[in-house]
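Heads up, one of the protein chains got dropped from this complex, but the rest are sitting where they should.
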Amino acid sequence: MLLYTLRRILYAVPIALAVSLVCFMLVHIAPGDPIDAILPPDASAETVALVRKDYGLDKPLPVQFGLWLAHVVQGDFGRSIANRRLVADELVSAASKTFILATTAASLGFVIGCILGGLAGAFRGTLIDRAAVSFAVGGVSVPHYWLGMVLVIIFSVTLGWLPSMSAGPGDWAWDWLHIRHLILPAITLSVIPAGLVTRTVRGVVVEILSQDFMTTLRGKGLRRLMLTVHVMKNAAPTALAVMGLQLGYLMGGSILVETVFAWPGTGMMLNQAIFQRDIPVLQGTTLVLAMIFVALNLLVDLIQTALDPRMRRT
Amino acid sequence: MTEIATVSSGLVAPRRILKPRRASYWRAVGRRLLRDRVTMVCLGILAVMALAMIFAPLLGLYDPLQGSMIRRLKPVGTPGHILGTDELGRDMLTRLIYGGRLSWFVGITPVAIAFVVGGALGITAGYAGGRINMAIMRITDVFYAFPSVLLAVAISGALGPGIGNAIIAMTMVFIPMMIRISESVTTSTRNLDYVEAARSTGASALTVVRVHVLPNVLGSIFVYATTLVSVSMILASGLSFIGLGVKPPEPEWGLMLNTLRTAIYTQPLLATLPGLGIFVTSLCFNMASDGLRAAMDVRA
Partner (left out) sequence: MKNPILTLCGLGRRDEYFKGRATNRRSKKSILVSAVILGAGLLASAPLHAQTLRVGMTTSDVPTTGGIPDNGSEGGRFAGYPIFDALVNWDFTKTDQISDLTPGLATEWHIDPNDHKRWIFTLREGVRFHDGTAFKADDVIWNFDRHLNEAAPHFDKAQARSYRTYTSMVEKYEKIDDTHVALYTRVPFSMLPYLISRVFMVSPTQYAKIGNWQDFQKAPAGTGPFKVEKVTPRTSIELVRNDDYWDKTRVPKLKRLVLMPIPDANTRLAALRSGQVDWVEYPAPDSIPGLKASGFQIVTKPYPHVWAWHANNSDASPISDRRVRLALNYGLDRKSLVEMLGGTAIPARGPWPDSYKYFGRPSENYTYNPDKARALLKEAGYGPGGKTLKLKVQVPTAGSGNMVPLPMAEFVQQSYKELGIETEYTVVDWGTMLNTMRQRPDRPGAPHLDVVNHGLPISDPTQFFLNFHGSSAPPNGSNWSLYKNPKVDALLDKAFESFEPKERDELIAQAHALVVDDAPWVFVVHDLNPRALSPKVKGFKQAQSWYQDFTQVTVDE
C-alpha cells in the first residue's frame, strides 16, 4: 500500500511538470510577441528590456520555461497587465471564493445525487425511478448559465428572496449575510454533479441489488429501505470518487456560472483576463486550477484505493 | 460538463462488446432502437431540427441578419413572427434556425475531429501496445489533468475570440477523451482469443485491425462520441455566451442568449428561447445516445 501511494505520488510529478508546460505555452500560442502578452502596450523601453532579460525571452524556449518555472515555484506569477496588481495576491482571494462555491455545489450535488440515485435504484422501474432519471439527464443536459439566469428571474427579481450577484460585502464569512449570496450560484452549479451522482449511484444500487447475496438478505425479511442503507454503504466509494473529480471540474468549470452571478472567483478573473488580453492572469489562474485538479485526482485515487484495494490504477 | 461522458461511459464501455459482431447483431440493435419510444422521439426531434437547418433557405424565412427598428422585441405569438423578434427586430424563428446551424456546427465539429483523430491514436496505442502506447497515453494524461472547461477557455482565451479558435480549443479537449476510451476498448479486444489467433497466423497488423478490431471497437467509440456531442453543444454555446467563439452579428444560440439577456424582464419567454434550443438539443443527444448504448449493450 505504502509503495503504491509513493508510486502514485511520484507519478503526479511529471504530470504536474507537463501541466505547467502547457500553461507556459499559453503565452506562446497567443498571437504576437510574447512580451506584448506580458506587459501593457505602453510599457517603457527599460521595463521591456528588464522583463525580457528576467524571463530570458531572447533565449531558447526550454531555458525560458525553466526561468518561468523558477518564478512560479516562488509564487511569482507576475503582474496583471490590466491593473498591475500581483497575480498571486489576486489568485489567493479569487481561488478561495471559487473553492467555497465549488465545494458547496459539489456537496449539494452529492447529497441530492445520493438520495435520488438511491431511491431510483431501490424503486427501479417505478415512477420515482423515472422522475429521478429524468432529473439526472436534465441536470447534465441543461446549459447551466441559462439555468442561472432563470433562477435569478424567479428567486431574486420576482420573489426577492435571494441576492442575484456578488459574494456579499467585504471578505467572506460564514454568516447569513454572505451565505445568501452563495445559494443561487451553488444550486446552479450543483445540477451537473447531482445528475452524474444520481446516475452513478442508481447504477451501483441496481447492480448490487441484483446480486445473489441480496436475494438472500431479502429472503431474511429485511425491509427494502434497510436494504438500501446497506447498499449505499457499498455504493459510497464510487460516488465519492465521482464527487472528488467533480470538485476539480467545478473549480475549473465555474467560469460561466461566476459570470452570470458576478461571483468574484477565478472564473470571473479568467473571463476578465481574456477580454483584457491579460495573459499573466490567464496563465496563473489556469496553472493554479490545473494543479488543484491534479492534486484532487491524486487524493481521490489514494482514498479510493485505501477504501477498496481492487481499484488500483497506475 | 465533459465529465458526464467520462464517468457514465467509462463505467460501461470496456465491459461489453467482447464478441465479434455480425449483420444480425446490428439488425437486433436496430429493432431494439425502434421499440425504444423515448429514443425514437428524441431522434425524431433531432431529425426535424437538422432538416429545418439544412433547408433553412427554402423555408421562406426572413433574413437572419436584417433587422427593423419598428418591430423590435415583439413577444412570442406575434402574427408574422411566431416566436417574436429580437433586440434588433430580427425574426426569432429565423434566427433560432440559422443560429442552430452554427451552434450545431461548432458543437459537432470538434467531436467529429476528435472521433477521427483520437480514435485513430487510441486504436494505434491500444493495438500496438508497448512504447507507442506509453508515449500516446502519457501525453493524453497531461491534457486529462486539466478540467475540460478550463482547458477550452484557456486555449481559446489565449488564441482570441473566433469560431475557428473555439473549435480548435474544444477539439483539444475531446481528443484525449477519445484516445482514452478507444485505447481501453482496443486493448481488451486485442487480447481476445480469436484476435490473438488471427495475429498468430501472420496477418498484417492493418488487416487484423481492419477485419477484427475495427468492427468491434468502432461501435462503442461511436456511442461514446455521441455522448460527447451534448457536452460539446453546451460548451460551444457557453464560449459564445461569454464572448469567445462566434462573433456578432452571426446568429448562434449562446451569443443570442447573451445579447437577449437585457430583455429578460420585458420579454422573459423570448429571452430564454435560445437557451431552450441548447437545452433541447443537448437533452435529445444525451437521451438518444443512452438509448443507443442500451440497444447495443448485449447484456441488456
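As written, the chain order gives the labels A and B, with residue 1 at the start of each chain.
The working rule: contacts are C-beta pairs under 8 Å (C-beta built on N, C-alpha and C of every residue); 3 or more make two chains touch, one makes a residue touch a chain.
Not measured: the values here are computed from a predicted model.
Q: Using the touch definition from the header, name the shown chains in contact with the chain that isn't displayed.
A: Displayed chains contacted by the hidden chain, ordered by label: A, B.
Q: Where the complex has a chain not shown, which of A:Met268, A:Leu282 or A:Leu296 is the residue touching it?
A: A:Met268
Q: Can you list where chain B touches the absent chain?
A: 65-67, 69, 72-73, 87-88, 161, 243, 247-249, 259, 261-266
Q: Please output the residues of chain A touching the missing chain, sorted low to high.
A: 32, 40-42, 44, 82-85, 90, 93-94, 149, 152, 156-157, 160, 162-167, 169-171, 259-262, 264, 268-269, 272, 275-277
Going forward, only the chains that are shown with their structure count from here on.
Q: Which residues of chain B touch chain A in the complex?
A: Touch residues, chain B against chain A: 1-4, 7-8, 11, 138, 141-143, 145-151, 153-155, 157-160, 230, 234, 237-238, 241-244, 254, 257, 261, 264-265, 268, 271-272, 275-276, 278-279, 282-283, 285-287, 290.
Q: Using the touch rule from the top, collect the residues of chain A that touch chain B in their complex.
A: 14-16, 18-19, 21-23, 26-27, 29-31, 137-138, 140-146, 149-150, 153, 157, 192, 195-196, 199-200, 203, 242, 245-246, 248-253, 255-256, 259, 270-271, 273-275, 277, 279, 282, 286, 289-290, 293-294, 297
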